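A single protein chain has been omitted from the complex, and every remaining protein chain is retained in its original position.
Per-chain residue numbering starts at 1, and chain names A, B and C are given in the order in which the chains are listed.
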Amino acid sequence: MTSLRAERVTLGYGRTAVVHDVTLDLTEGGVGLIGESGSGKTTLARAFLGLLTPMSGNIWYGTQDLKKVDMRKFRGDVQPVFQAEALDPRMRVGSSVAEALPRADRHRVPDLLEQVGLTPDLATRRPHQLSGGQRQRVVIARALAVRPRLLILDEPTSALDVTVQAKILDLLAGLDTERLLITHNLAIVARLCRTSHVLFAGRVVESGGTADLLARPAHPYTLALREAVPKLGGEPPAARGRAEARPAGTGCPFRLRCPLAVPECERAPALREVAGRRVACHRAEDVLNA
Amino acid sequence: MIEVRDLQVRYGTRVVARVPELDVGAGECVAIVGESGSGKSTTLLSLLGLTEGADVSGHVSVCGVEVLQASPQQLRRIRGARVALVLQSPQAALSPTTRLGTLMRRALELHGITGPRGGGPETGGPETGGSAGSRKERSWKGRASKGGLERVMVEAVEAVMLDPEILRRYPHEISGGQAQRFAIALAIALGAEVILADEPTSALDVTVQAEVVGVLHGLREERGLALLIVSHDLALVSTIADRVLVMKDGEVVESGPAADVLTRPSHPYTRELLEALP
Amino acid sequence: MLRYLIRRLGQALLVVAGVVMLTFVVMRLVPGDPAVAFAGPKATPEQLAAARERFGLDDPLWVQLWNYVRDLVTGDWGTSLHTRQPVRDDLLLAFPASLELVGAALLLAIVAGIPVGVLAARYKTKFPDFGVRVASMLAVSVPVFWLALALQTVFASNLGWFPVAGEYDSSLDTTSPLTLWTNITVVDALITGNWPILTSTLRHLVLPTLVVAAYPTGVIAQMTRAMLIEEAGQDHARLERALGFGETSILTRFALRPALGPVLSLIALVFAYSIVNGFLVEAVFNWPGLGRYAASAISSLDTPAIAGVTLLVALVYVLANLVVDLLQGLIDPRVRPQ
Partner (left out) sequence: MTPPGTPPGTPPGTPPEASLSEAGPSEAPLRRTLPKITDRFAATGAVLIVVVAAAALLAPWLAPYPEDAVDPVNALLAPGAEHWFGTDQAGRDVLTRVLYGGRTSLFIAVSVLAVSAAVGVTLGLVAGYAGGWVRDVIMRVTDVFLAFPALLLSLMLAMVLQPSVTTVIVAIAVTWWPWYARLSASVAASVATRPYVDAARCLGVPAPVIIVRHVLPNSITPVLVQISLDAGGVILTAAALSYLGLGAQEPTAEWGLMVDQGQTLFTTNWWVVTFPGLAILVTAFAFNVLGEGLRNALDPRRVVR
């Protein structure tokens, strides 16, 4: 297993931090990072890819700090799959895949395309001549070209139609690489990741086994996320008018939206061990029993 | 409220949507479900005559107006005032340099609305709420003569659970869910009878989506608005729609009561959609 | 807001510093010894040495640069070689006249260009649009000096509708002399109620203003049109249509304001450009502005004067951009600094 670990990283652009003091271990069996817009999940992905240097804290690659690592080896080990626009619109998709290969290995392009379920003749097309699903397969083929051990998947299916999503997920699930999956979609995390972390406002609020986490959330936000996913033939949702409230200052970032909020929540909760997972909530026990 | 027969929308020679039959009555909620390129949004926009450059044929009647035969003036009179549109991209659908309150006031003035309509559930709020509202509206611009208009605005905004303070904001200062709820508030203020929603929540987070859908559902329950929702999310529409039309490549492949379509889909594409759900 | 202002001012100062350096470098490169130019061709070696001493030409280059900057900051912009006057005083007389001409032209360009742009956008792809586009392209393609000559020949020399050249009838200087306040003739005449000079100046202004205004009017109309069409294609225009607003109302009440941001930036740019463009026009109409001053400075290799004009125009450019950047926030709340 390629060991990649974030230790107390704070990330941001300019002087504004968007990810605060996050510690994460990419362990075996797939790791999910669940968060909605503004949670800092894509920023975290860029840091894991070495595209963004932490403002503080470290990213460890094995025993080395990512800043000091031989990037050539790292690039051969860790590859991204981004959601959209991951292919140069001016380039034939075959050339995009070939870019990942040394000149002598360019003959592997057709094989790679077949490996992701595309016919090799598509190599001469440009991205806009392909469907969204086909484009995403090309992106995966390019990432696989360097035979990476870890794929960082940033919303790999969220730009696709549902029927296409399912097929791309099948493809991803069948790959023998480790993965860090970043998404807002609980269903695909359940499918691809053994452990998951829930991000809210740039902080990890809950971590644990995916199945466990979704079955019995211990953080009110995880619970709210799960409940918000519409179920076929389910009850009409009720509006409460607070889904986007973001409190200022310190304290639990979720407190204005939290149905269980108490005065204590003005104090920022630390991550603590509750029922076999880590939760940042003063009332985790109450959420579990709810 | 909406009656569509043999609607066909073409760009040049390409047929992008064909709908043999679509009816939405008062207080009803109908959903058009399909993936990208299925023609569902085109269908929706053609109901207001907003598909510029397209050749639309067939019979479309909205609030008693024959849309395809109507003059631009007739169309403009029903747009907004009787039929409201909620678009997909939340903030982008609001003019960036116009305060939300200004936009709402201009729309109200355009349709000649100067104060609360007599009777009706929308003016009969509890006494305390009303006085709180009038205090807010006065502090909002401090023009007592415009009181009637302000009252309509504040009540509409409060009906979608927004703080009236939002009327002073610019679109970039509000969140996606707030923008969508404001779009619904516009419909309430103008007294629309039909709301057409084009993927109203697909740009939003799931936790926010529930709120917007909840507001739409509430309006229909409380005020008897007709609702036509276009979405790619079968599960989402199944929670609020009475009837569902499934579209693929411009054709309606299945339609019927929501319960039937979801439990006994007759078309293989509908089955595929259902199976793709988590 | 304050931090933004400081940052923006710092940027502007940096640009000004760069311009000063560049001017200095170019002036050093100018062939011909300024001492010779100052002391005259028949000067004795002693006179030459004195001139060299006076201009500090024997100091190391960086000392010269330092002195140059110090002098500029303290208001000493050097002495013109051909008028023998302090450059600063020359500029204070010439610049207001240029400002008068360019100001009038830009006013005309804004008043004409923006409505015409709106008209074109409203009837896009129809005849008014086609007409506006062709006309605006002609306006930006016409060589100003040639247009100046043509208008002068036709409307002044041949038809005699307007005066041929000058800022006002110089005989008025004796009959109703003008008290100077701002050095901008129109303004001074207005303040002091000097109607003969005011009407004479306005009559003299017509032709040069038209010529200078041609280019700005064209680009402002083009930009207004393009930005409006882009705005009207945005999602918000669809919502406004769905609310029942008509096309004209969408353009003027919702699309115009966001579209004005880029137009404003363009105006700042065109302002500086027009001052320089105005040089050619001033030459033709013998307008007593910077252009005429620069032209005579060039022909006499008057480096301090040229450097002064260059610096002044660069300063105006930087200032115009600064003002426009700060104004942007008034037009578009999105760019309002927090």
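In the analysis below, a residue touches a chain if its C-beta (ideal position, glycine included) is under 8 Å from a C-beta of that chain, and two chains touch if they have at least 3 such contacts.
Quick caveat, the model's predicted, so the values are computed rather than measured.
Note on the undisplayed chain: of the listed residues B:36, B:57, B:114 or B:266, the one touching it is B:36. Only one residue in the set C:11, C:47, C:83 or C:199 touches the chain that does not appear here, and it is C:11.
Checked against the hidden chain, the listed residues A:49, A:123 or A:205 yield one contact partner: A:49.
Although one chain is hidden here, its contacts on subunit A can still be listed: residues 37, 46, 49-51, 71-72, 75-76, 78-80, 82-91, 96, 99-100, 128-133, 139, 142, 146, 155, 158-161, 164, 184.
Within subunit C, the residues in touch with the undisplayed chain are 11, 14-16, 18-19, 21-22, 26-27, 29-31, 124-125, 130, 133, 137-138, 140-147, 149-150, 152-153, 157-158, 222, 226, 229-230, 232-235, 237-238, 241, 272-273, 275-277, 279-280, 283-284, 294-295, 298, 301, 306, 309-310, 313-314, 317-318.
Just so it is clear, only the chains that are shown with their structure count from here on.
Averaged Cα coordinates give subunit A a centre that lies 33 Å from the centre of subunit B. Centroid to centroid, with C-alpha atoms defining each point, subunit A and subunit C lie 54 Å apart.
Chain geometry summary: the mean Cα position of subunit B and that of subunit C are 51 Å apart.
Of all residues in subunit C, those touching subunit B in their complex are 234-236, 238-246, 249, 253-255, 257-258, 331-334. Across the interface of their complex, subunit B is touched by residues 36-37, 132, 161-163, 165-166, 184-188, 190, 224-225, 227-241, 243-244, 257 of subunit A.
In the complex of the two chains, the subunit B residues touching subunit A come out as 35-36, 160-162, 175-178, 205-215, 217-218, 232-236, 238-240, 258-259, 262-263, 272-278.
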